[in-house]
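Structure first, then comments.
A single protein chain has been omitted from the complex, and every remaining protein chain is retained in its original position.
Showing chain A:
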Amino acid sequence: MENLLVAENIYKQFGNFTALNNVSIAIPRGSIFGLLGPNGAGKTTLLRIINQITMPDKGQVYLDGKPLQPNDIAHIGYLPEERGLYKSMKVGEQALYLARLKGLSKAEAKERLEYWFKKLQIEGWWDKKIQELSKGMAQKIQFIITVLHRPKLLIFDEPFSGFDPVNAGLIKNEILQLKEEGATILFSTHRMESVEELCDYMALIHLSNKLLDGKVSEIKREYKSNTYEVGLETENDTALLAELKEKFVVGNTNFKSINDDLKLTIQLKEGETPNQLLNYLLAKAKINHFVEVIPSVNDIFIKTVTQHA
């Protein structure tokens, strides 16, 4: 079975508002899957449906090829966007409680908690109350609770929102390590750089519809526009610019450089190759910089979303 989780034709309506309109995603085993979308796109609703918190009106979710069962919650770890803990309960006690709700035995839960407390260097917190801890500290506990029962599928809703940079880095490393240990990870975010960094696959949801999904590298390839960024050193910038503008679609750009270059983006027509462009430029100027413009996830996101606005 290649995909760990498949959501098929999910449809969900709240009153007159359609939250999800025929959305399907497939998450390959062992991958990190990024669910993107502006606020209110329906990401959280989809995650809640996968967690069986909300039931879809239509559609079916499969885990390991089988329709999702109530006791599959033991195989899923969920860190919601709106997350918190009991303020007046002791850290250890509520971690035990939440772990046992996931099906762990008391002894098992205790042993694993001790391991994680040690790993994140928070051994002394067991008897503290949450109200004595800072927000960042509480987030560590929430993370531990999410992964404690060693789920096959980990779901993080906006995992980095609210984390300070140190904790965010820590969590990022833990996520990568969990992936190495074989977990499949689904997370939703509107922070594009984390998708760029972490995700193998992504899907974009906008206004309740899925606009885009697939391997991140493939999507990028699809979205690239045969554009190159060049830095040229010439005697006469204006003459060259005029000449280039006749032949290509030329735009201005900026990049870091120690030379006093003419910085341009040059979009080639279909069928033209970068070698042809290089050949052409070789005769005209000294080429200090030549790089293919690969669209960032951010660019893709903005482009797709504005197209469908």
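Methods note: a residue touches a chain if its C-beta (ideal position, glycine included) is under 8 Å from a C-beta of that chain, and two chains touch if they have at least 3 such contacts; residues count from 1.
Quick note on the criterion: contacts and distances are computed from a predicted model.
Q: Select, from "Electron transfer flavoprotein, alpha subunit", "Fe-S oxidoreductase", "Tripartite-type tricarboxylate transporter, receptor component TctC" or "ABC-2 type transport system permease protein", the UniProt-recorded name of the complex's unshown chain.
A: The record for the missing subunit names the protein "ABC-2 type transport system permease protein".
Q: Among the options A:Lys58, A:Lys87, A:Arg221 or A:Lys286, which residue touches the chain absent from this view?
A: Touching the chain that is not displayed is residue A:Lys87.
Q: For the chain that's not shown, point to the residue among A:Leu5, A:Ile27, A:Ile73 or A:Leu178 touching it.
A: A:Ile73
Q: Where the complex has a chain not shown, which of A:Thr18, A:Gln142, A:Asn226 or A:Gln267 is the residue touching it?
A: Residue touching the chain left out of view: A:Gln142.
Q: Residues on chain A that touch the omitted chain in the whole complex?
A: 14-15, 48, 51-54, 70, 73, 76, 78-80, 82-89, 97-98, 100-102, 142, 145
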